[in-house]
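With one protein chain withheld, the remaining protein chains of the complex are depicted in position.
On to chain A.
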Amino acid sequence: MATLSLKDIRKSFAGIEVIHGVDLSVKDGELVVFVGPSGCGKSTLLRLIAGLDRPTSGTIELDGRDVTGVNAADRGLAMVFQSYALYPHMTVRQNLSFGLENTRMPKAEIARRVDEAGRMLEIGELMNRRPTQLSGGQRQRVAIGRAIVREPSAFLLDEPLSNLDAELRVTMRAELAQLHERLATTMIYVTHDQVEAMTLADRIVVLRGGRIEQVDTPLGLYNQPANLFVAGFIGAPNMNLFPATARDGQAELPGGLRIDTGPGAARDGKVTIGIRPQHMHLAEAGEQTLEGRVELVERLGAETVVHAVTAEGTTFVTVLAGQPEVAMGDTLHVTPDRGQVHVFDADGQRVARD
């Protein structure tokens, strides 16, 4: 059990700063997911928390204790590596007990913990095998088991599912969620997969270029993205973004559709209007519409993804429920759900419309 707090963390490699002052606090028992594109600094941040690297400046606190200068070994954390990092010459049992033997724990206690982890992760049958004799999913379980037996105050997981095939990833994702439920231990989880982030996280930290873009619950990020980057990163297909010019709190989209930009910062000047593909419906008679020529139709059964391009050449995507009669070359008339439209100012920051 642990709370974690990062204060103005900076990290440079060879004089180049890659983490630019990160502040974050993680509550006890929380599952926080770091998500962002490659090179955003999420793994670096995790390694700083683990103690495998030291920050250039800033402080890291665990349960209120400053651990910035404390060795990885003495932080009481356990890490699951992307490559699993299982010792290839040891059996599963030896892999699980190796870390505990360092603490001079009685043999009986080590055996108890290893057996319990084996039962929990259903790898009891594999105890005498070596990692090379295990499938990807089994290795993943052993790697998690090695973290569990240590009963750490927090788990750090670095893209633990990225080496698994798609089907297994879904299964393991669900198992990880259950595991967190059962252990109720703080977990920091790094991934570049937004679906993993959305399904597992209590809170998501969206990172870009070594800075935090937004910290919120999965639905908070989806419903109220703080800026254009988060808006574009979370949600699939990506949010449609229409550049527009606001006048007197009104912006006009291609095709003449008018959107309220509110009385605040985006009353006048350049704005970006964001509409998620799922937040549009086929226009009914008398409704203001967004108009486009259909370029591609993807029929998924439960829903239909339609790619269209406006007369001005702006492309947009809409996800329509069911199996509507839409064909390539048709003219599509859709209307956004007014309450679900996002407005961003010239700097790309979210603007409250009320």
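Definition applied: a contact is a pair of C-beta atoms (placed from the backbone, for glycine too) under 8 Å apart; a residue touches a chain by one contact, two chains touch by 3 or more; residues count from 1.
By definition in this document, contacts and distances are computed from a predicted model.
So one subunit is absent here. Using its UniProt record, which name fits best from "Phosphonate C-P lyase system protein PhnH", "Carbohydrate ABC transporter membrane protein 1, CUT1 family", "ATP synthase subunit a" or "Sulfur-oxidizing protein SoxX"?
Its record in UniProt gives the absent chain the protein name "Carbohydrate ABC transporter membrane protein 1, CUT1 family".
Which residue among A:Ala78, A:Leu161 or A:Leu241 touches the omitted chain?
A:Ala78
Out of A:Gly64, A:Pro88, A:Gly322 or A:Gly339, which residue would touch the omitted chain in the full complex?
Here the residue in touch with the unshown chain is A:Pro88.
Touching the left-out chain: which of A:Lys7, A:His20 or A:Arg130?
A:Arg130
On chain A, where is the contact patch with the chain that was removed from view?
Touching the missing chain: residues 50, 52, 71-74, 77-79, 81, 83, 85, 87-89, 98-99, 102-103, 130, 132, 146, 150.
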